[in-house]
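Removed from the display is one protein chain of the complex; every other protein chain stays in position.
Note that the chains take the letters A and B in the order they are written out, and that residue 1 is the start of every chain.
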Amino acid sequence: MIIATGITKSYRQRGNLLGGRDVRALRGVDFAIGKGGAVTFIGESGCGKTTLGRIAAGLETYDSGEIVIDGVRMSSLRHRQRQAHFRRIQLIHQDPYSALNPTRTIQQTLDAPLALRARQTGRSKAWADNRAAELLTLVGIDPGYVLPRYPHQLSGGMRQRVVIARALTVDPEVLVADESVSMIDVSLRLGILALLKDLRERLGVSVLFITHDIATARYLGDDGELYVIYRGQVVERGATETVISAPVHPYTQSLLSAIPVLRGVERPGPERVEPTEALDESHADTGCLFARRCPFRTERCESELPLLGRDGDTTQEHACFHPRRRSVIPVEVTA
Amino acid sequence: MTESSSAPGVRVRDLTVVYKTPAGELPALAGVSLTLAPGTITGLVGESGSGKSTLAFSLLNAVQPPGRRSAGSVEIDGIGDVSQLAGDDLRRVRGRQVGYVFQAAQNSLNPLKTIGKQLLDLGRSHEVADLPALVRDARALLGRMGLDGGRVLDSYQHELSGGMRQRVGIMLALVLNAHLVVLDEPTTALDMITQATILRIVQEVHRERGLTTLIVTHDMGVAAEVTDSIAVMYGGRVVEHGPTTAVLGSPRHPYTQGLIRAIPRLSGDIAEARALPGRPPTLGTMPAQGCVFRERCPERREICDSVDPAPVAVGDRRVACHAVEPAPASARVRKECA
Partner (left out) sequence: MTATQTATVLPAPASTPRRNFWRGVVRVLRRKPSRMAGVVILVLFAFLGVFGPMLYPSPLPRDDNALYAPPSLAHPFGTDFEGTDVLALVVTGTRYVLLAGLATAVITVALGTAIGLLAGFHRGRWDTVLMRLTDLQLTIPGLPLLLVLSTVWKFTSPLEMGVVLGVLGWGGIARAVRSQTLSLRERGFIEAARGLGLSTRHIVGRELLPSMAPYIAMNMLIAVTGAIYAQVGLFFLGVLPFDANNWGVMLNLAVFGGGALTSAAALPYLLAPLLAILLLTLGIVLVVDAMDEIFNPRLREE
C-alpha cells in the first residue's frame, strides 16, 4: 500500500543570464495504490505524470509532501533505508531498447539482481538460476531461447517482457509502467498489457500505469482508478470506467474527444470538446490552470483555483467550477 | 501548370524492392500493386518491417542503398514513371510535385537556421523566381494551419512545439504547390489533443488544395480518423485495400481482423480486445514461399504453406488471402436468396 500526499516538485528552467524561472511540475498531488490495484495517470506530455511515476519509484526527489509505503513514512528514513523501501516499486521503462544493457546477455542481466536477492534472503545460487527461468516463463517467453541471447537479438515485445521479468526479480509490490507499450509494434501491444493484467491477478502486483492513451488504461484496469493530470494538478479522479464514460472536467473531455474514431465500427461522441487554444506552459497560474483553453470558462475560472473535490451527483472527484457530464467518447455502431 | 493543378492519381504496379543483406537480397516489397485515386486520402497501415516506409519512399524514387527497386513501376499522373527518373528531373519532381512530410518532423528541420531561411533555401534549390511570393504563400499556409506565420518563419526549430514543427513540415511539403503529399507517421510522438488538431488540419488542407494524400502510419486509429481508403501492409505486401469504413467495419483479411481486434477501444466491451499471437516477420525471418501471415493466422490451411495468395477483388476491396472467396460477397448472398 502506497499513499502519497501533497507531492510538489519544481524545476528551474534555464533562462538568460539573469536566471530562469521555476516550472512547477507537480502542484500538490495525492494518490494511493492498494495491493493488486491498477492506477492510471493520464495527461499530455509535460503534465508531470512521468515525474510522478519516477518519484513513486524513488528515482527522483520531491520538494514537499509525504510518501508512505506500507505504513512507513519515507521522510522519517535515511537515504539508504528509503531506497530499500522504494525497491518494492519498480519502474518499467518506456523504451525497451535502452532499458537492457547491450553488452550483457539476458542471463547476466537477470543474474545480478537475483544473486543479490538470494544473498539477502539466504537462498542458494541454484535458487537464483531456477528463478530466472521461472520468471521468464511467467512473462511468457522461452528461457532456453532468451537466456543466452543479447538484447539486440530479441524483438521489442520480447525485450519488454525481459524488462518486466527483471523488475519481478525483487518481488515488487508495484510496477510503474511509463508508456510501456508505446514503442512496441501495434499487434504486440495488447500482449504486454495482457501480461501486466495477468500479473495483477496472479501475483497481486499493483500496476501504476502512465500513458496518454486512455483506451489502454481501460484494458489494463477497468476496475482501477484513473487520475487525469493537467499541468501538475490532478483535475479529475475516479473509477476508470466512470471517468471514461461520464467525464465532468472539460480537460478530461478534450482528451477523450481527441481519441480517433474507428469509423465503420464507431461514430464520434455527440458532444466532443476541443480546447480553444494549444497548450502553453507560460500561461498565468492564477485561477483555473485550464481556463485559457477551456470553451466553458467563466470569470470565476480566471481568478479562483478550483480544488479537487466531490459534489453531490458525481461519483468521481474533479477540480472544476462548472462540472457537467458530456458524452464525448465514440459510440459503438451496432450492425 | 494545368496538369499539376489537379490532384494526380498514383499507380504502383508489381513493385519489388530488395535489400542487400549478408544473407543475400531480401524483398522488403514483394510485387506490390496499389492505386491511389485522385483527390483521396489513403492510409498505409502496417507494423515495423511491413514495408510501408519503403513503399512511401518509392513514390519519390528515394529508396536508399542497400535497398534497390528490382521490378515494377510507380506511375504518377503528370509525371510518368517515377522509378525511371534520375538526377535533376527527379529532384524537380520531389517538392514541386510530390511533397514529403518526414517522420518526426522534429528531426527533419535544421537546428541552426530559422524556418524562414530553410524556406528560402528550398525556394532557391527549386529555382523559384519570386521568393517574396514564396514567403507570402508560406505565411498564408501557416496562418491557415492556425499559426502566426511571421513569427514561425523567424523561429528556430527548438522554439517550436512538436505540433508546430509538424505543421511547418506540412507547409514545406506544400509550399511549392505539390499536389501529391506523403505524410510519414504524421502524429507519432504527439499528444492526443495535438494529434487531433494535426489530423483535422491535414483533412482541411487536403480538401481545400485538392490534393492526393498518402498517410503512412502504424496506428489504425489515425488512419480511421481521416482517410477515405485504407491499405493494410504485412510482410512487404498489401494484404487488404478498400474504403475505410468497410475495412474497419468488416475486415476480410485475418491480419486486418486481428489488428482491429487488438486495439483497446473506449466503446464496447473491453474484454473483447484480443492480442494477436506471434510477431511480425523481419526481412530475415520472412518465409520464402507461401503466405507471409500464415504463422499467426487462425484460418491457416494447407495451400497457405506453398502458395503466396495474390490480391483479388472482393466487392470494392482487394484482399490477398486464400480464406477469402474471390467472388463479390454481396452478389453471392443475393444469388443464394434467389
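Methods note: contacts are C-beta pairs under 8 Å (C-beta built on N, C-alpha and C of every residue); 3 or more make two chains touch, one makes a residue touch a chain.
Everything numeric here is computed off the predicted structure, so don't read it as measured data.
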item: Left-out chain, listing which of the shown chains it touches; value: A
item: Contact partner of the left-out chain, one of A:Val39, A:Leu100 or A:Met158; value: A:Leu100
item: Of A:Ser64, A:Gln83 or A:Thr137, the residue in touch with the unshown chain; value: A:Gln83
item: Candidates A:Pro113, A:Pro247 or A:Pro306 - the one touching the absent chain; value: A:Pro113
item: Chain not shown, touching residues in chain A; value: 57-59, 83-84, 86-87, 90-91, 93, 95, 98-105, 107-109, 111-113, 115-116, 118-119, 125, 128-129, 144, 147-150, 152-153, 163, 166-167, 169-170
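Everything below uses one rule, namely that only the chains that are shown with their structure count from here on.
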item: Whole-Å gap separating chain A and chain B, where each centre is the average of the chain's CA atoms; value: 32
item: Complex contact set, residues of chain B against chain A; value: 47-48, 161, 163, 191-197, 199, 218-222, 224-225, 244-250, 258-260, 262-268, 270, 273-276, 279-280
item: Residue ranges of chain A touching chain B (in the complex, touch as defined); value: 44-45, 155-157, 185-191, 193-194, 212-216, 218-219, 222, 244, 254-266, 274-275, 278-279, 329-333, 335
